[in-house]
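One protein chain is absent from this view; the other protein chains keep their places.
== subunit A ==
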Amino acid sequence: MSDVVEKTLTALPSLLSLDSQPGSAKLSSTSKLGNLIRGITELTSKHEEEKLIQRELSSIKEQVSSPNTTMRQMKELMVRTIYCEMLGYEASFSYIHAIKLAQQGTVLEKRVGYLAVSLFLNESHELLLLLVNTVLKDLQSTNLIEVCMALTVVSQMFPKDMIPAILPLVEEKLNHPKEIIRRKAVLALYKFYLIAPNQVQHIHNKFRKALCDKDPGVMTASLHIYLQLIQENPEGYKDLTASFVTILKQVVGGKLPMDFNYHSVPAPWLQIQLLRILSLLGKNDQSTSEIMHEVLDESLRRAEMNHNITYAILYECVKCIYTIHPKSDLLEKAAKCIGNFVLSPKINLKYLGLKALTYVVQQDPKLALQHQMTIIECLDHPDLIIKRETLELLFRITNAQNVTVIVEKMLEFLRISGDDHTTIDLVGKVAELAEKYAPDNEWFIETMNTVFSVGGDMMQPDIPNSFLKLLSEGFDSVEEDRKLRLFAVNSYISLLQGTPGKLPQRFLQVISWVLGEYSHLREDLEAAVVLRLLARLLDMKNCSSETKSWVLTAMTKLCEGGSGVSVAQQVSETYSSSLDTVLRQRAQELQYLSQDSELRARVLPRGAGLEPVEVDSSLSFLDGFVSEALAAGAAPYKPPHQRQEELAGTKALSLEPYGLSLPISMSSCSITDRQSPTLLSMSSGLSGDSTDLSHKGGSATLKLDGVKRVWGREGYLSQKEPVEEPAQVEVPSPLRSPSQQGEADSSHSQTPTPTPTPESDQEKQQLASSLFVGLGSQSSVCLMGKSEPTAQRFRRKAKGHSTASSPSEQISNSVVSPHSAVDNLLCNNLLDSNITSELALSSPELTSQPSPGLTTTNGTCDTEAELPDSDIKESEPAVIRDNSVVATDPAPHEAPDRPKDLCLTSHLPAELSGLSHSEISHLCTNQSLELSACHVQKEDSLLLVVFITNSSDSAAQQILVQVDSEELEVSCVCDSPVEEVSSHSVTVCQYSLTVKRPAVHIEVVGMVSYQLANGTSQSAQFSYKLPLTSFIRPLTVSTEEYGTMWLAFSHDTKQNLTLISDSQEPLTATLNVLKRKLQLHVVEIIGMEGIVACRVLQDQPCLMHCRVHAGTLAVWLRSPIPDLPDCLIYHCQRALQGH
């Protein structure tokens, strides 16, 4: 048959030439489809149309199921059905017939059948399985057209599980003599690679063959695969750089056949694909970048024609030049190119120019300065997308001096934009800027008020979360804290006195928390007044029960004094019979606590937001109750996922419990020892199980789907300011006249609202000067990427201050292990901070010269964020506010310790000296005996090494060192315990540690007792703290093993983590950070999902499943050990924050 077809094909061109237009539109005036279409156009109402279509569909239905219908008629029917479906009417009865048509029809009918299938069904449709056989048959057909159709349909949609069945056949097609078949086969494999990368792993070398194919079309197709592969692993394909460069050179040089030209530009799609690949390969790689400099120059030069397609190429070229290792003359040309874009009168080009500018502005802020007037114009452009892109650009260049103007512009845009996605995105950005650069309290609170009112209930839960955290943790000055909180209280009181009914729920929640916590700061305000205001909120009919419980909690904190108690009693009476159990509980609490002020003071101490609340996340206090219930015949508890797995067999539920709603995420955060403003004592009683909580949260956050996470937990990001920043010197930009400069400088104390009109250049100039202030000076510093040159107002207090007094760490003589050397080796960020503290130590005079107008960013940022593994008792408490610089004192005991470290290191046992060990820290001193310790990471164990230094003249005898820990199994490594330490010598004891019960930080307590030469016995206690991360080792398992283990483990936790989004491949980048910092083993990455495994010494496995979801990393951890997932997620958070 196919031979016949081939012959006809060759014979027919002559026949065809008779017909001047081969496919000329036959308007099928007599066809049934034609009738249907005409019928529809004649109708006047939607209702009539519906009736007509329904009639049509029922007649089609009758015909398709009739056995007498030929395939030819079926084809015609199918076309009509497709048309009806396109109009939005469902015709699911025809799906099976479409498959039948693809199966049984002749070539043309088959084609319509395949088309119908691809339009009706999607990858997950169950009927698709019936197509597999047809595809198999067609792939083996000798008819090229059938093979082509089969390849087209598999690359459009194919059930993932069935790929192995057809893979060998598709692979075979890579060697097909016809280039169209090869090309389609390559694209089919690309599609397979996207949906199931592991299936096509073995044919990577065949891709190389496709890349070298003599047909440019096949080569182009293979580039899709390479772009994907290189995105995932640029290192693996560096050797191909030269080939890609050669190809691009040939393309640019016009060496391809003419028919690849598009408007006389040679193969633009191919060029752009190559440019993207090159930019991935050249990123952060000087030698690779150098190979491509020449061809990039050539591309820039050649693409000079005035046509969209050349601009598209130029745009990619510019992006590539700014991504790879920089070369100055190329950068210059690229900058010129961007200039042409931005200045173009064509709006599309202007948009692209702004986009390019946004992309490069972090590396080259001067460019923004050059185009400031254009940017100002774009800010008022009638086209929203131009405005939006301009704001994006401004967001990147915000600093402390222009923040008020830029935020003002963003809020202006927010008020006119009705798009949810934009609102969520922008609100997040405003909140981030406000927190980073707020010039004063008033501005900050007011901006946040706008954020909360505009962002409403759509915004990221992190925003209120982080705001409350900031309020509760406070800054370095108590007075400043008080002022900020007081201002917030005042502002909220006046809001509540107005019409609170319009405020979004989230905002009301924030308000009630703040009032509950801080309204006592305002002395003239009676608690009863606040209580009444809060009670009014409860009566509003649009007040959600979640908000109500926030309000009730706030009231519980405030109910004191006669009239207050009566309000509280009244409210609690109303709600103690509420149907909502949570509200009922809150009401009960309110009732009891308002009556018993002593109990209230104990449960809710004022300012408790600062204290981390210890939570027994394993709920061990319920063990007794549980065992009793079990004994009484109750069914054992099954975690939700297990229940769902059992359910899944019957119902196809969407099992996406990721994401946390606001109060829940707070409580689950605080399980990991983060200081959260929510009252944990309350929320832990909310439900029995933390996984249950997180599951509940999932449904609440669904509406945030598709939202790009722009700043995750950026409260922290803002803290990791680069430290070695040179002092910033103001260089007035040439555009600014002195008077304008004055205004610009004062712009951070007030909120100027310049409303530039296109007519007035003067005003535009002013706006420009206030927008671009500080950029000129920044440019010298900023080449290294995003850096915040100015000191930040809301600099979070280093956590060490508060944790020192926390109940969980009542250690009299504890020395927390400073960040270990191992961690420093593992992670560059840590290294940085280490340098920092040394810098601050060695050159205090450098930081202690306050000079007006100089903004020195000092090295002591929030160490907690950067050193996930260490607490920071030893870091110098630097007090830096705004533009003032306060000298930092090195911690007094630090300096004398240093030399000792060195000499103690030499006492490390020889077999350990090759291994990485933590810094040696001082444990305790008692008379003449001094104890120090460090931990050493071995592959299969962790050793605690205790150094006993005797600095007296007499020997200490009968030394007994006892080391114990609640969380650890401790065993002494030495055979014979130390008995004696002679004078002026050091003895070493080693203990091997394994984890018994995981905790975020693990504490070892110990006691040393000994006898002095004169017979008096002495003893001293010490404690040593080390992070769980020291115990983590990679767990090498295969995907299959992982699968079986996953099902076997019962304890789990889920959380969304920040995704490192600055790279091309966020998932891989994020997992690599985790791998590097926490020594996790990445088992496999499949598309947007990745699986990771690790074990905690000894052999306590923990598995992690990550999925990129709505811009965050949804992780699900499972382990057989109860607390392990919780602890690990904490360290993952830390690791990613520090990044």
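Keep this in mind: contacts are C-beta pairs under 8 Å (C-beta built on N, C-alpha and C of every residue); 3 or more make two chains touch, one makes a residue touch a chain; residues count from 1.
Convention: contacts and distances are computed from a predicted model.
Of the candidates "Transcription initiation factor TFIID subunit 5", "Guanine nucleotide binding protein (G protein), beta 5a", "Sodium/hydrogen exchanger" or "AP complex subunit sigma", the chain left out of this view carries the UniProt protein name "AP complex subunit sigma". The chain omitted from view is touched by exactly one of A:A312, A:L331 or A:V603, namely A:A312.
Of the listed residues A:P67, A:P382, A:G914 or A:G1015, the one in contact with the hidden chain in the full complex is A:P382.
When you scan A:V107, A:L525, A:V565 or A:A1069 for touch with the missing chain, the hit is A:V107. Only one of A:G34, A:P909 or A:G1087 touches the absent chain when the whole complex is considered: A:G34. Looking at subunit A, the residues touching the absent chain are 5, 8-9, 12-13, 15-16, 20-28, 33-34, 37, 72, 79, 82-83, 86-88, 90, 106-108, 111-112, 115, 119, 122-124, 145, 148, 152, 155-157, 180, 183-184, 187, 190-191, 194, 217, 220-221, 224, 257, 259-260, 262, 267-270, 272, 308-309, 311-312, 315-316, 347-352, 382-383, 385-386, 388, 419, 421-422, 706-708, 1064.
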